[in-house]
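Removed from the display is one protein chain of the complex; every other protein chain stays in position.
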């Protein structure tokens, strides 16, 4: 399924883009998304394991379904304040 | 010895005066001052045991000498803030 | 800056005065005149002080805070006289490199101020009565801020 995600901060810089579109199996979870993202954008490898995944305005668990969503975001640990 | 003290807050109200002069023995301590004050101003009795005594800008211990000082102050527990 | 004042406290200026490029954190505490205290209604407070000793104690507290935390700048202003509901009675501002230092130092300063600085408040209750607040005398509890 067509799945759209935004990228922020160093993840955006490494990917060279603020957004990506992936084709994921219907059963894909956030854990699957992380693997697919590493394959699609090898430059993300140094920070891949620490990337956070959000569905809408909530952080996803590894088991959260993500296939077909267009409101995903992927970014490194936050540093506001 | 002639000893002068200021009074504040409820102590001043009960004594009806912002300052008092007492004649104390040369050896008088802050503990002695408290007793002398209670005898001189019976109206202070309700709060006498809780009154704080300052010599200059420092709180006095019961054993602190006070006779002849003119920079004494006596007041109830503080409530600023 | 250590100050006792009979005019309204300019807490924005106080906060500005502690900002620094050496600091990553500023904490400002304001004590304000609250209307309800344990079911009783306040209409105003009157603050009195022993000014010389109060200023000396405030300077000691600032020195103690500087000895315990890496304080860049600190300021304490206490208002005296007649205060209406909502008025700012005290402002404590402190800056430190890191935020937990600033929170800890700010809390220390206001906690100790309430214990040792010779300033007293008198409640003006809505029933028309007035009452000095003197914690521990058995006559009135410590009710504020």
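For clarity, chains are labelled A, B and C in written order, and residue numbers in each chain start from 1.
We adopt the following convention: contacts are C-beta pairs under 8 Å (C-beta built on N, C-alpha and C of every residue); 3 or more make two chains touch, one makes a residue touch a chain.
Please read these numbers as outputs of a predicted model, since none were measured by experiment.
Across the whole complex, the hidden chain's contacts among the shown chains comprise A, C. On the side of subunit A, touch with the chain left out of the figure occurs at residues 6, 8-10, 13, 46-47, 50, 52, 54, 56-57, 59, 73, 75-81. The omitted chain makes contact with subunit C at the following residues, 11-12, 15, 19-36, 85-86, 88, 95, 97-100, 102-103, 106-107, 110, 144-145.
Rule of thumb we're sticking to: only the chains that are shown with their structure count from here on.
Between subunit A and subunit B, the centres computed from C-alpha atoms are 72 Å apart. Subunit B and subunit C have centres, each the mean of its CA atoms, that are 25 Å apart. Residue positions of subunit B in touch with at least two other chains are not found.
None of the residues of subunit C touches two or more other chains.
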